[in-house]
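A protein chain is absent from this complex, but the other protein chains hold their places.
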């Protein structure tokens, strides 16, 4: 059943999220610090047993110069330069196994799949730690360091995601002018954020994105992971305002306003994890060219493989791929 | 938590399933009838957008000469002959989208993924109907025609699965002496059944197989799809014996005794859908060389990608692939 | 709690369902084909052990001349002619056991309880098969053949229901001018459909009817069986329009507009299975005289025995019974 | 799935329940007190609209001479004397509506369906209050007055049930030598208790009986209503022994040892409400001739209509009915 | 997630509850009858092992002069007179253990915690029975005697609560001019009721109060205990009007209009047990000075310890404590 507004109301819905006055300064400072560390790219080939795809175990320097892992998959023996897809993964997972997720390389792209710090134990594995102190928090990462934007978990992860683009552009197999970011759920939220934080992307793809429109999201769904924030505020009753202040720096609604790359979004009318109004909250603010794939009878699986197939068409168009 | 016996008891567990006296005649007659129809293989190339894999939409004749669909995926431009994997899919799903499931072709195999008649609407889509009358039944296919082995749904599906091997062996890209069957859950049950029903396979792989040890399975789990049978018997109280008589013709325990190809099984100690004792029930009867992958802390997802990676090693060994 | 609109909004709610232009032709053709088969009525007395009711096992020819079973119950030894109630049953069930459902015969009616093809395994048993091919579908019958009105399961069942009226009128014990149709849930949906498809009924009774107002029903509830349609569209994402086109031929909203017999409906404000707005969607369109029993604190059980007691009063009034 | 021991272990299972030394005195005193009140039988005909059954609203004096309601249903116009079935109803319900439960009268019996004091609001309605003080208790009646056998709710209800037999034997329509008691769940527990408390019954029928083998029942199931007792002991931690002492006076295991009438029991292997071992706990102690209907794939619905049909055969045999 | 209206709509929400014309007479008569019995206060010291608090087991006469238990806790050795808090407890519980709930005495108040008749077996224990006949009802006390205001359970409990104030004022340790009532959930509903029923209170505190705005509460939540009423009406379908008539005498909305003492309320936007609109329904009618603590991300736990800490500040202000 519908978990949120019907379609006609989504068209006119606008998020109530507001912008912190120093939002741009906050991110400029954060990214400058990270850029002060050399990208430190390291690749080592992986014996996957696959014959049509070459796979590399990648390490680069992300937030505070900390090591972040990734997989690079390219069509076997292709000399490049190739158009590239930088993919971010969903909440709880990691970059997964080298033999998973063969779609983008099989379609002829250089595919850099970034690991997610400190997660990587839910639906897929990861190997990147989150070397940062954690204050009192509810289980998960949604409230790790949430009392201050400077210590919030997603400051580190968004920065990793931005640096992954630098890593991709540094790869010998990649044509640096044809780099797109892509992801679903948390990965979609990261794609929006990165689109808002850098100007050199060829395209951005966000399937059923998470991390958008926190004021509404934390009130209209009981599903995790948005609910982690509500769980936290349930005991930290006097921190409601402070928590929402922090979230303003990370909300896709605010970052979408800064984006320029052509973007493909998807949303699903029966999605309880990332309710469609929160996706539209960011979509309506997205400042670049934008298109929406709307799935009427889907939950958080969204368009599934059709989301990816449509994204392939979209990227072929925008990356001349 | 453990959903079944602990490991040491699984080692010594034996199924109480018994064999219908005319089991071999039943299947000999059934398969002879199907073989009386030409295999009627039709291939048409599919524009998937993938560059490393060539994909074909396949149709062949299965039970009663009825059309069954499949995907054939091969490494792009490879002349063959290739070793082949015939894959059967899990309950509720179908052959899925052409762009899904790229592992086996990416690993250099001809990969024939058979659609499942009348399912194909759950976790993945299909296009093959089940053109057969349906008596009163509970939702699903587990009790379709269950009062008689001749009308039982799985008579048709097992026959399709056997004929898919014929289809694979007829393909120009395939080396007919190096064909393996593989699947998970219902697909694993089909792989065991096919291994018991024909002698020309190079190997069989069954991940957390379904359709094994019905006398125990219908009593120790509340999970679907085994529970469909219990639901049926809940109202059809006087058909208990008759239903179990039918199931005897289809139980992996009975068919495993007739198998000869080297087999790789997997089982998971926390699997409520296909409890491990039911898998061991078939495994202990399997007459060919056999190996078990046991996952201690997994449910019905079993070994996930690791099951596939280990199966790749296993098939390289047995198919000289 | 309320599962839908409050009462005042139900009064003014109107369904958004639209009519296929060829709706009347579709049904005229379908029913003419069925009427081309002789009704083929067969009765055999059943030894139930009951002394106040005579029971017969009935077979007649329904859709495509296929055999449909029913029970006929009449007051023991009554010579007739009697007023008759043709009853259709709820989703998943069948005509049940001969000793169940004694109310209408005990009240002096000839009571013909039709079996439901291919169901009859849920809350009550049945014996009528559905001899038709089934395409890929989700478990249940809601999506069996749903891509085309010609192949949709309910085309066959609605036709059986229409023919059951012919069967009833052919019975020696029945006064053909005093035949009513009645049912709850799916049975109520069938009663509305039959009321829309034939002009010779004395009355129609639909308790908490199902099969009404599909555009809303598939979006506002998570309960089965409406949810089967949403489940199907979840994977068959590109068939949304086509599925709704099919449903238009079967929607009680559309068929109610063609009805003339006096009708008694019931609805319940806490019904999640057949939300009250969907019942009102059909009720407001019902073209004959109509009355609503509204239950404020009930779910899908509706008025329970009170629905039947009020229906008895209603039928005594309209059938001079 | 099985909720309890498998069948072979049920055959040899014996309850650990022990007998209070003054069990017989307790009940002799209790019943003598009740018998000191005139049975006070009052009948008034009810206009049900049914033509094959005559129905009466019955009141008689039960525990402490308090009024207890019942329905009497007899074949219309039958002069009697008839064999009689005294029926007790399941937990939470009451005697229901006059138009429900027509089976036994339609089969030619005088059918006295006793209301249940203070319940009658769950699955069926009632009108008999429980005019007794209630100590602290958990919701429901299982722990009402449980700290002392003298104040326990079931002392009153068991006494009502015994007096209902006196009421039935006093009815002009009834042959006093052919009275049976019957019920399901709580009704079955009452039937066993009454069979143990009086010697003049022609037969007893207990479908999936409740109120048996409390020491085991309160420990092996989480289902209500047994769980009410566990809920009570969860906070009244120091009353474990005292509560079990009270229950000893009411346990079907103890009362079955005193029974003499031929009995038909049913049990279901997948019953979580009244797990089969607790039924066998009473069955194995039952001192009269006994027979068990065992349902392998049923829950607490047991044999449903088949339980009743088999009971009809059983009662025809033992009541020469 | 929000379980009810958003905050801005709560501000303007008004309950649809109406007043029985004889509401004042009903309560005047009821309370006069109770006041006709001597308060019969009995105290006995309890050896708790605590050194900073003196505890007494208290008995007083409540409704119909029946004994009601309570705990009195005072700072050890304090001569008085002290300001007093009379506390009522939540649904299902009782006065609990003597060693629980030390906050108010530790803060320097005389703390009289009243037991709840016939409950005291859920989350905390009690020892006060409810010596009254119970008609047919659903488990719990919400529908005990609900067909008539004179027999309704809450008539007795509200009267006990009023008499507890008399008991407190009679205590030698208490300054009778500085008595407040306080409670959460059911206890909060009682506090509002008592505030409406007597004029001599210094203050009233109601955390997330229950027993308010029944017309809305019984329709917008599925949570117990409000749902007990819906459950009752589900089978007692013809008593809807009668039940609501009874509830009108007990609704906090109606009693709040009669209150004069300064009051502190709390409500929580994610409370499904006592949805915030029902709390606002009473709050907006409250005739004395009133203040609301609103918790944005809480369920029925409301403000937890913060509710109590704020209540302490509030009572220090109003009781000069």
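Letters A, B, C, D and E mark the chains as written, and numbering starts fresh at 1 in each.
Here is the rule we go by: a residue touches a chain if its C-beta (ideal position, glycine included) is under 8 Å from a C-beta of that chain, and two chains touch if they have at least 3 such contacts.
Everything numeric in this text was worked out from a predicted model, so none of it was measured.
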| field | Displayed partners of the chain not shown (whole complex) | value | A, B, D, E
| From A:49, A:62, A:118 or A:262, residue that would touch the chain that is not displayed | A:118
| remark: Filtering A:17, A:128 or A:254 for touch with the omitted chain leaves A:128
| said: For the chain not shown, which residue from E:10, E:70 or E:105 touches it across the whole complex? | reply: E:105
| In terms of residues, what is the contact footprint of the unshown chain on subunit D? | 218-222, 227, 230, 233-235, 237-238, 240
| said: Which parts of subunit B face the unshown chain closely enough to count as touching? | reply: 1-2, 6, 269-270, 295-299, 301, 303-304, 306
| said: If the hidden chain were put back, which residues of subunit E would touch it? | reply: 49-53, 75-76, 96-97, 99-100, 102-103, 105-108, 305-306, 308-309, 312-313, 316
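We take it that only the chains that are shown with their structure count from here on.
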| field | Chains touching both subunit C and subunit E | value | A, D
| query | Which listed pair, A-B, A-E or B-C, reproduces C-E with over half its contact pairs identical? | reply | A-E
| said: Quick check for the class: compute each chain's Cα centroid; which one is farthest from the centroid of subunit E? | reply: B
| said: With centres defined as the mean C-alpha position, give me the subunit B-subunit D separation in Å. | reply: 50
| Sequence positions of subunit B contacting 2 or more other chains | 235
| In contact (per the touch rule at the top): chain pairs | A-B, A-C, A-E, B-C, B-D, C-D, C-E, D-E
